[in-house]
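A single protein chain has been omitted; all remaining protein chains appear in their positions.
== chain A ==
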């Protein structure tokens, strides 16, 4: 009882803090003069928006790793796919809602875009594709994988192979996604300039709203009856199967939903950073997401948000102060957190708050 209460309370607390932070940033950006002490520059707005996107991504990984026990090392692929969908839309946007040919097409002498760019000229269809494409890839991949009962480390390794294969594919110029240089030089979103102050603030607010809504959906999902089944699958898959649940279907549904969330995170991320390249598919990126979740604390949802903010904030600081040492810090973080903080920072807080011993979730067996 007590843990449940804390859990919910902590989550709400985290969301409340985030909202406060965002409101403060927006106010400070819009209402203070540029030379004021309280003014917050566009850089900070973008940074926090980025962190929010990462938080959403971490949330999606926590859902499959923390609750379902599937360690996906390929969620970066869904993030990047969502990003590419948005990038395609942005790169064909011209002035006043007209469409143009993206830059890379002229480099490789293409007069027309291939058929799969069809939905890219319309914002609504893009929004649909942002969810559809990562969801579809995850569905096909999950359908085959879960049905043949590939699990544990094998699953992790083939998710990694998936994102690696996608990276190689998107690096090819003939694929029609700009090759190594990716898609960049975005100018307009829905007819508005993408670099304007208002657009930045707007994107920040939208991202916040999406994160909050996603968190609430995930939270309700976990608290629902389905959520109990999900946790049961993590702790004793065979038993759940014997009881009569269709484990594969549950896994597939959650995995696909999580991929859609990751895709949305990517779509929100791209207009803010202004570029999407095949580097986003790098296996290292996918593993970094897992570390955010591990640092924050698995199977808490809000822990993922905390972890994403914390690790990325550290990364931002590190890359300014000691640009070369970031990988040292990240590597150490991996080792130390898995060895000494299996429940993450949130688990540490929880321990000090509640005296009641927690039930140890059994590890999903290999």
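The rule we apply is simple: contacts are C-beta pairs under 8 Å (C-beta built on N, C-alpha and C of every residue); 3 or more make two chains touch, one makes a residue touch a chain; residues count from 1.
We adopt the following convention: contacts and distances are computed from a predicted model.
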From "Heat shock protein HSP20", "Thiolase family protein", "Urea ABC transporter permease subunit UrtB" or "Helix-turn-helix transcriptional regulator", the hidden chain's UniProt protein name: "Urea ABC transporter permease subunit UrtB"
Residue in contact with the excluded chain [from A:30, A:118, A:144 or A:243]: A:144
Of A:162, A:210, A:233 or A:346, the one touching the omitted chain in the full complex: A:162
Among A:102, A:178, A:283 or A:296, residue touching the chain not depicted: A:283
Selected from A:23, A:153, A:213 or A:317 as touching the chain missing from the view: A:153
Contact set of chain A toward the excluded chain (per top definition): 71, 144-145, 147-150, 152-154, 156-158, 160-162, 164-165, 168-169, 171-172, 238, 283, 287, 290-291, 294, 324-325, 327-328, 330-335, 337-339, 342, 363-366
